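To start, I am sharing the structure in question, which I have written as structure tokens.
So, chain A:
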Amino acid sequence: QDLPALAVKDKYKVGFAQTESNNPWRIAQTKSFQDTAATCGWDLVLTDAGGSAAKQVADVDSMIAQGIDVLFLPPREESPLIPAVMRAKAAGIPTFLVDRSVDPNVAQAGRDYVSFLGSDFIDQGGRAADWLIKNFKGDKGVIVELEGTTGSSPANDRKKGFDDAVAADARFSIVASRSGDFARDEGRKVMETLLQAHADVNVVYAHNDEMAIGAIQALEAAGRKPGEDVTVVSIDGTRDALQAIIDGKMGVTVESSPFFGPLACDTMKKYAAGEKIEPWVKVEDRIFTKENAAEHIGEAY
Partner candidate 1 sequence: MSDPLLQMTGITKAFGGVPALSDASLVIQPGEVHTLVGQNGAGKSTLIKILTGVYRRDGGTVRWQGREIDLKSPREAQEAGIATIYQELTLVPQRTVIENIVLGYEPKTRLGMIDWRAAEARTRDVLSRFGIDLDPHRALGSYPTAIQQLVAIGRAASMDARLLIMDEPTSSLDEREVEVLFGVIRQLKAQGTAVIYISHFLDELFEICDGATILRDGRTVGTARMADLTKLDLIAGMLGRSAEDIRRAGMTELAGSGSAQTEGRPVIEAVGLSTGHRLRNLDLTVRAGQIVGLAGLLGSGRTEAALALFGMDPLTSGRMALDGHPAAITSPRGAIAGGIGFLSEDRKTEGIIPDLSVRENLTLALLPRLSRMGVIDEARERQIVEQFIRALGIKTAHMDQPIRQLSGGNQQKVLLGRWLAIEPRFLILDEPTRGVDVGAKREIQAIIRERVEQGCAILLISSEFEELIEGAHDIVVMQDGRSVARLSNPGVTEDQLIHAMAAGGAA
Partner candidate 2 sequence: MKKLLGDGHVAVWVALVLLIVFGTLRYDNFASAYNLSSFLGYNSMFVLISVGMCLVIMTGGIDLSVGTVAALASVVAAQLSPHGLIVALPAGLAAGLAAGALNAGMISGLRLPPFMATLATMLAAKGVALRLSDNRTVPVDWASDFTKLGMNKVGAVLPWTMLIALVVVVIAWVIVERTSLGRTVLAIGGNAEAAHLMGLKTRRAEIFVYVFSGACAGLAGVFLASGYGAGQPLEGAGWELAAIAAVVVGGTLLTGGMGSVPATVAGALLFGVVFNLLNFENGRGTISLSAHWQSVIRGLFLLVVILLQVRLARPAAKK
């Protein structure tokens, strides 16, 4: 194994190259790393790529130049961050990918970087679909899908996971699939419009909770009853979504936790101690429904 080793120290200079800070999920993730820095003995070097993969690589470069000990990297995209991973490796810096991975054909866990900590976006979409298939009562499901930012990997993966699973059930048809840019306002606008064109919609699948909430607002404004005549399923597990579930407006949200800090600290310590790290440290995403929403809302962001 030619991965760089990590000495056991009290203090580490740790780089966290965030991709962007324009949504609550990312902000919660950053905060989680900042909080962990205090408890885990990190000097945290934090950068923000503002949504640009190229800038993220440049950010990683500047961290390498500053001589960090460890790199935590949520790669903005699968391919463009490979140079960053490779350069960190060349500089002898162990790298952990967080929440998204890189192209496995080029860079591999255990060889080029230590491990990928995260969940599986495709699986998240699939689980949302599974819940829907199991819990949908009617005999014809007319689905509107609100996609994330066009071209982004979570949007592509969450779409694939859901669409494939739903295709297996003849009751369902997706009548419209449209980007709401992961944002509440945009999700609402798109839903308002689609509702006019497809009055028979009775299922909404949103790639994140913000858009789901926007869709619920649109449904209510149009006089529909989300939760009763329209089933809303989504991904993330935000506080607002859990509240909507408690209020009976939303069916399910598949957790996609942003709280990576503790896991990161833990994994890094194990690695320093010489333990073998799995190439994919899976984050166990829970699923929030009416049954458990109330008990978890306190820990949601």
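Note that a contact is a pair of C-beta atoms (placed from the backbone, for glycine too) under 8 Å apart; a residue touches a chain by one contact, two chains touch by 3 or more; residues count from 1.
How these were chosen: all candidates are chains of the complex that A comes from, given by their letters.
None of the values given here were measured: they were computed from a predicted structure.
Within the complex, chain A makes contact with only one of the listed candidates (1 or 2), namely 2. Chain A meets candidate 2 in the complex at residues 13, 18, 21, 30, 34, 43-48, 50-55, 57-59, 61-68, 77-83, 103, 105-106, 149-153, 155-156.
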